[in-house]
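Quick notes on the structure that follows.
Shown here: the complex without one of its protein chains, the others still in place.
Here the chain labels run A, B and C in written order, and each chain numbers its own residues starting at 1.
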Amino acid sequence: MPKKYDTPLLNELEKGPWPSFVTEIKKAAAWNKMAADELGQLEKSYRTRLVYWKHGGIVGVRGYGGGIIGRYSELPDEFPEVAHFHTVRINQPTGWFYSTDALRMTCDIWDKYGSGLTNMHGSTGDMVLLGTRTESLEPIFAEFSSRGWDLGGSGSAMRTPSACIGQARCEWANIDSLDICNEMTQEFQDEMHRPAFPYKFKIKVSGCACDCVAAIARADCSIIGTWKGDIKIDQDAVKWYAKNGTDIQNWIVDMCPTKCMSYDGKELKIDNKNCNRCMHCISKMTKALKAGDEKGATICIGSKAPIVVGSLLSWVIVPFIKVEPPYDNLRALIRKMIEWWDEYAKPRERIGELIESKGMRSFLEYIGVPPVPQQIKEPRKDPFWFFHGDDIENIKKLEAEEKKTGKYKF
Amino acid sequence: MPKKYDTPLLNELEKGPWPSFVTEIKKAAAWNKMAADELGQLEKSYRTRLVYWKHGGIVGVRGYGGGIIGRYSELPDEFPEVAHFHTVRINQPTGWFYSTDALRMTCDIWDKYGSGLTNMHGSTGDMVLLGTRTESLEPIFAEFSSRGWDLGGSGSAMRTPSACIGQARCEWANIDSLDICNEMTQEFQDEMHRPAFPYKFKIKVSGCACDCVAAIARADCSIIGTWKGDIKIDQDAVKWYAKNGTDIQNWIVDMCPTKCMSYDGKELKIDNKNCNRCMHCISKMTKALKAGDEKGATICIGSKAPIVVGSLLSWVIVPFIKVEPPYDNLRALIRKMIEWWDEYAKPRERIGELIESKGMRSFLEYIGVPPVPQQIKEPRKDPFWFFHGDDIENIKKLEAEEKKTGKYKF
Amino acid sequence: MALPERRTDIGPPSYKQFLPPVIKKNYGSWKYHEILSGGVMVHVAESGDKVYTVRVASPRLLATETIREICGIADKFCDGFVRFTSRNNVEFMTPDESKIEPLKKELKDKGYTIGGIGHRVSNIVHTQGWVHCHGAATDASGIVKAIMDELYEYFTTKELPNKVRIALACCVNMCGAVHCSDIAIVAVHTKVPQPNDDLLKNLCEIPTTIGSCPTFAISPNPAKKSVKINAEKCMYCGNCFTVCPALPIKDPDADGIAIVVGGKVGSLRSSPKFSKLVIPFMSNEPPRWPKIVAAVKLILETYAKDAKKYERVGEWIERIGWEKFFELTGITFTYQHIDDFTFMRDTMRTASTFKYTS
Partner (left out) sequence: MALPERRTDIGPPSYKQFLPPVIKKNYGSWKYHEILSGGVMVHVAESGDKVYTVRVASPRLLATETIREICGIADKFCDGFVRFTSRNNVEFMTPDESKIEPLKKELKDKGYTIGGIGHRVSNIVHTQGWVHCHGAATDASGIVKAIMDELYEYFTTKELPNKVRIALACCVNMCGAVHCSDIAIVAVHTKVPQPNDDLLKNLCEIPTTIGSCPTFAISPNPAKKSVKINAEKCMYCGNCFTVCPALPIKDPDADGIAIVVGGKVGSLRSSPKFSKLVIPFMSNEPPRWPKIVAAVKLILETYAKDAKKYERVGEWIERIGWEKFFELTGITFTYQHIDDFTFMRDTMRTASTFKYTS
C-alpha cells in the first residue's frame, strides 16, 4: 500500500475551478507508491520552500545516450519510493494526435513500471513519463519500442522535433509541418539517441507566421511556412466581414505593418510587393483572404533560452525554400548546418551562439547560402568589418571593368 | 617668397561651382611659405594616395596641457615649411557669432605667426588655426589671451563645449543654450586646459529636440531643451497652414510618433499627456504651435564615435531639470558625473563606456538621480540582475507591510 | 516474464495513423474556421466537410487515470481519437455537429473546463518545479494552478484584445518559451552560492567550476582547495551549481519570483519580441502565491482595459511606451529594470522624447 501523507498545503491547490495537478498526483498516489512519495516530498517542499531533488545522474537504456532524465531524491530515507525518480521522454507522435488505443497502451506500460504520472507534454514536445527506477528503464524501453514507440532526445543531441497542427486542421499551413517534422525526426534518429553534438539542437516547424509551435523562439532550427505570390482576396467575403462588424480600416488596414493595404469602404486592395506576409489580415479575415500560391518555408537559425549570453530569437538564413517530399534539400541543409556547428563549437555552445562568435560569413559559406538583405533587419553600423580572401581584389577587378564600360556597379 | 608647386591634381578641385578649399590654400600659399608647402605636400598625397603627416608629438603652451595638436611632416626635407605644422584650437565664442573686428583681429595674429589657413570651425566647435611652428605657439597664445581669447580643449580633458544658436535666433529654444554653453565653458577652464581626465569629455547644448548641434550623438554630456505643459495651438494659424498647402493629416497628424494628434479638417487637437515633445508638428507648423510653458532640459550622457566598442548615442539620465542662471544645479551635476567617471574609468574609457561596464546603478547612486522608466527604451530582457545592499531586505519589509494592510505594492 | 524484443532508432509512430478520419480526408484542404465560443471552433474544408473542436484545460501533469478517462470520452464522441495542443490543452474533434452539445455536457459533468480558443488566456506553458527538477527556485504547477483559478473566466468566456500567452519557468534556464511570452513568471535565486569547501574539493573540478561562471565571479581558493565567489559580480544564474553541486544556491527566503512581460512569437503585425522585466522579485509564498497571482492579474487587466483590439501585450506597451506601462500598472521602477549586462546599450533611451508620468 502506498504511504499516505498529510498534505494540508497541497490540499489548498485542490480548491478553485482550474484542474488541479494535486488531484492528479493524488489519483496516482492512491495506488502507486512512487506517486505517494512524490506527493509527500512535494508537500515538504511546499512547507520548507526548497526543492529536494539531486543533480541528475547519468542513467539510460542500452545503446542510447539520451531520452531519460536521471533524478534522485535528496531525502531517500524520508521518501524511499522516490529515491530514484527518473523521467522517460517518449517521442510524441508528430502533432500530438493519438488514437485512444495508443494512449491506453502507454498508460498500461507506465502503470506497470512507473509512477502513473505523466506530463502531456513536455515543453520540447515529448510525452514525459514522470518518475521511475533505474532498473525499470530497460523494460519500459522494450515495451515501448516493441510497440513502435521510441525515446525522445536529451543531453547534447538532436532533440525531439515538434510541429504545429498544420495541414491537419489549419487553413493557413503553407507547408506540411507534420510531415516535415516527422521526416526530420526519422532522419536524425542516430543523432537523437547518441548524444555527440556540442550541445542540444532543436527543430520546430510552423506552417505559417502565426508560429503556433513557437519555433522562432525555441528551436535551433526554426522552419516557418510562407508563400510567394499575391494574397487572394474574395471581395464578397470582405463585404461580409464589413457587414458583420469587422472594422476593416481600423482593425486590418491600419494594423498592417507595411501599410500595404487600402480600403475605400468597398474594395480591399493589397500592394503585394510590399506585403511581408505577416498573417495579420489573413488571420483576422480568414474567409476573405488566402495566401499566395507558391508555397515554401523560411529557415531561421539559433533561438534559445537566456543561459548565459542572453536569449536569442532565430535569425533568417534561407528566406525562401521549397519543402516538398522527400525533403532532400532540407535534410541536406540541416546536416550541413550541424556539420559546421559540430566542427567549430565549444561544448555547451548552441549554434546561434557559435554564429555570433564565429561570424555569419563562415556559416553561410559553409552551408552554401549567399548573403541577402532578407537575413538582416539592418546592416551593421560601426565601420569595422573584415575582408577575406580576394574580396578587395574582386572589387578592384570590378572597378577596372567599370573603367572600361563607364558604368558603375555598386 | 613661398615656393610654387605644380598642382595638376588639386587644380581639378578648383573646377565646379562649390567653393574650393584648393583656392583657399592657394590664396594663402601666394604669400605664406607654410601654406605653400602644405599645398605641395597635399598634391603629393593626391598623387600617391598616401598621407605624409607623422604621429602628433606633444607640444603646447606653458601651463597648458592642451589646445594644440602637434603635427610634423614625414617629408621635412621635401617640404621644410611644414616640418612643424601644429594646429591651434581657439575656443570659439559660443554660437559662432563674431564681430568683424574680432574676426579680423584673429586673422591678423594668424597671418603673423601661422599659415594663414583656418578651419571655421572644427567639428568640436573650435576655431581651428591650421599650421604653425612650435616656437610660435607661445607668441600666438600671448596675442590671443591678452585680447580676451583662450585655447580650446584637446587630449584627455574637458573639450570645448558648443551650442546651437538657440534663443539668439530661434523660436523653439526652451533653454538658453548659448548662455549655458558659455557658463559651462567658463566653469571648466581648468579641466579644459590641464588634461587630467581618463579621456576626453564633451558637452553640447541644443535648445530643443531638433538638436541643431548634434549633441545627442557626439557629446559625453548632451543637454537638450524641452518643456512640460500643453502645446499651445493657434487654430487660426492652423487654418492658415491648411489653406496654404499644408496637408495637415498626412504631413503632421499621421507623422506624429505617438499618434496623439487629431484633425477633423477644422480643428487640430493634441492629447498632450501622450505627446513626447518630438518637435515634428511644431517645426512644420511653427506659426500655429508653441511648446508648453514650463521650460527645462533633458540631460543625456555618453555619446561618442565608434572606436572601439562601437558608437553610442547619449542616454537619458535626468529626464527634466530646470536650467536657469546661475545654473548651480547643472554645474554640480556635471561635476558629480565627472567625479564618478574620474574615479573608476580606465585610461581612454569614455563616460558612456564606463557606465556600460560598471552599470548604471553605480552611476545613478553616485550622482543622486533615481531610476525612472524615462531613462530606458525598455527594461532588460534576460533574468540576470543584481541585488545590492538591502534590496531584498527592503522587499521583505514591504511584503511584511503588505501582509498587514492587505494591499499589495508592486 | 520475458520482455518483448526491443527495437532501436525507429522514432515515433507515424502521426498518420492517429489522424481522425475527417482530418485525414481533408488534410491540407481546409478553407476557413469559425470560433463558436470560448472553447469550440469549427473548421470547414474545401470539400464542405466540417470538423468541430472542443478544447479543454489540462493541468499537464496527468495521472494515467485521467488519460484513460479522456480516452473514454474520445471513444464515445470522437471516433477514438484525441489530441493535445502545443500549450497542453486537450482537443476533442468530431465532424458531427450533433455530438457537440452532448460532448460538452459530458465534459462539464466530469469536471472538465472548456475554453482557451480565440482571444483569451490559454493554458500556462510551464516546467517541472519542485515536482521534478533539481534546480527549481519555485514550484511550477502550483503557481500555474493559483493563477488559472484566478484568471479562469479569461480562459472560458471573457474576451481580450488578443491572445495572451502566459508561461512559467522555475529557474533561469527558462525551459519553455518564457523569454517570448505576453506575461511570464520566472523563478530566480538571489543568494550568492556559498562554497562548501569540504565537499567541493572532492566533488568538483576547480577549473571547470571557475569556467562555468559567465561573469567571472569565481576564483580559486588554493588554501582550501576550493573556490571563492566575488559577491559583487554574481548574478545568481546557478550555472556554477549545475557544474558543481558543492555550490548550493537555493534558499527559501532568497529564492523568489520575477515577472517579465511583452513577448510574443508570432510575426503578425510586429516581429517576435522578448519579454522584459517588470517585477524583479517577490517572495515564494506557497501554497497559493497570492502576490504573484495579483501581479499577473493586474497586468492582464490593465492590458485588457487599455489595449486596442488585436494588440498583443507587447504591442500595447510599445505603443504607449514603457513609462506609461509603469504608470498605468503602478509597478515600481527600480535599478534592476535597467540593464547592466552585455547588451545594455540597446535598452537605453537615446532621445529626449519620452512621456512624462506622475
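One rule holds for everything that comes next: a contact is a pair of C-beta atoms (placed from the backbone, for glycine too) under 8 Å apart; a residue touches a chain by one contact, two chains touch by 3 or more.
No experiment lies behind these values; they were computed from the predicted model shown.
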- Just name the one of B:T94, B:S156 or B:Q374 that touches the chain not displayed here. B:T94
- Can you work out which residue in B:L103, B:A196, B:A332 or B:A400 touches the chain that's missing from view? B:L103
- Sort through A:L10, A:A157 or A:C300 and give me the one touching the missing partner chain. A:C300
- Residues from subunit A at the interface with the omitted partner, ascending: 209, 216, 224, 226, 228, 257-259, 273-278, 298, 300, 303, 310, 312-316, 319-320, 356, 359-361, 364, 371-388, 391-392, 395-396, 399, 402, 408-410
- Query: What residues on subunit B make contact with the chain left out of this view?
  - Reply: 9-10, 12-13, 15-25, 27-28, 35, 38, 42, 45-46, 48-56, 63-64, 71, 85, 87, 90-104, 106-107, 110-111, 116-121, 123, 130-131, 138-139, 141-143, 145-150, 162, 164-165, 167-171, 173, 176, 178, 182, 185-186, 189-190, 193, 209-218, 247, 250-251, 255-257, 278-280, 283-284, 286-287, 305-311, 313
- Quickly run down the residues of subunit C that touch the omitted chain. 267, 271-272, 343, 345-346, 350-353
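By our rule, only the chains that are shown with their structure count from here on.
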- Message: Using the touch rule stated at the top, which two chains are linked by the largest number of C-beta contacts?
- Response: A-C
- Item | Inter-centroid spacing, subunit C versus subunit B (mean Cα positions, whole Å) | 47
- Do you know which subunit A residues sit against two or more other chains? 306, 308, 310-311
- Specify, in ascending order, the residues of subunit C that touch 2 or more different other chains. 172, 174, 179, 237, 253, 274, 341
